[in-house]
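Presented below is the structure to which this report refers.
A single protein chain has been omitted from the complex, and every remaining protein chain is retained in its original position.
Then we have chain A:
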């Protein structure tokens, strides 16, 4: 049963990037297409971080186990959208102009936070297979707690980037803080 749900969820999760491809082909990304792609992929990264972080609390509260079986897929979508986001910036926006990019990483704290967040995602993506879970056991659990730091870096990345703080990053911030606090609460219960 779960498999039948997983496949549509997988394709649903791909929808944002498919929409972007459609918009690129039919030229519907507006006057500043590169920025638009950067923003959309960045937004979806944060949304998938939230979805991923929501799985464990949902399992605890609903006492239904199936939530957890989606967690890895959503986590990999975090990595997928974060990588698309970064590749848009590195490849399309800055055309692999490494001197400008490294200059940005050092000087711009929002780029630094974003880059660090992506870097921390890499080991999580690499150790996401069942084999690695078995191999690493307790260490795997510890390692994957990095997602808490990544989620905070991600939202800081967004907050530092905007000229004035608007509703959207604040909503993300609030949800992420709630999801992290639930974990503290679950730990003490």
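Following the convention adopted for this analysis, a contact is a pair of C-beta atoms (placed from the backbone, for glycine too) under 8 Å apart; a residue touches a chain by one contact, two chains touch by 3 or more; residues count from 1.
Convention: contacts and distances are computed from a predicted model.
You can't see one chain of this complex, but its UniProt record names it "Protein-methionine-sulfoxide reductase catalytic subunit MsrP", from the set "NADH-quinone oxidoreductase subunit N", "Lipid II isoglutaminyl synthase (glutamine-hydrolyzing) subunit MurT", "ABC transporter, permease protein" or "Protein-methionine-sulfoxide reductase catalytic subunit MsrP". Note that of A:5, A:18 or A:34, the residue touching the chain absent from this view is A:34. Check A:63, A:131, A:163 or A:187 against the missing chain and you find that the one touching it is A:163. Considering the whole complex, the residue from A:6, A:72 or A:108 that touches the absent chain is A:108. Touching the chain that is not shown, out of A:3, A:63 or A:95: A:95 (per the contact rule at the top). Touch with the hidden chain on the side of chain A covers residues 24, 27, 29-35, 37, 92-95, 100, 103-104, 107-110, 160-161, 163-164, 166.
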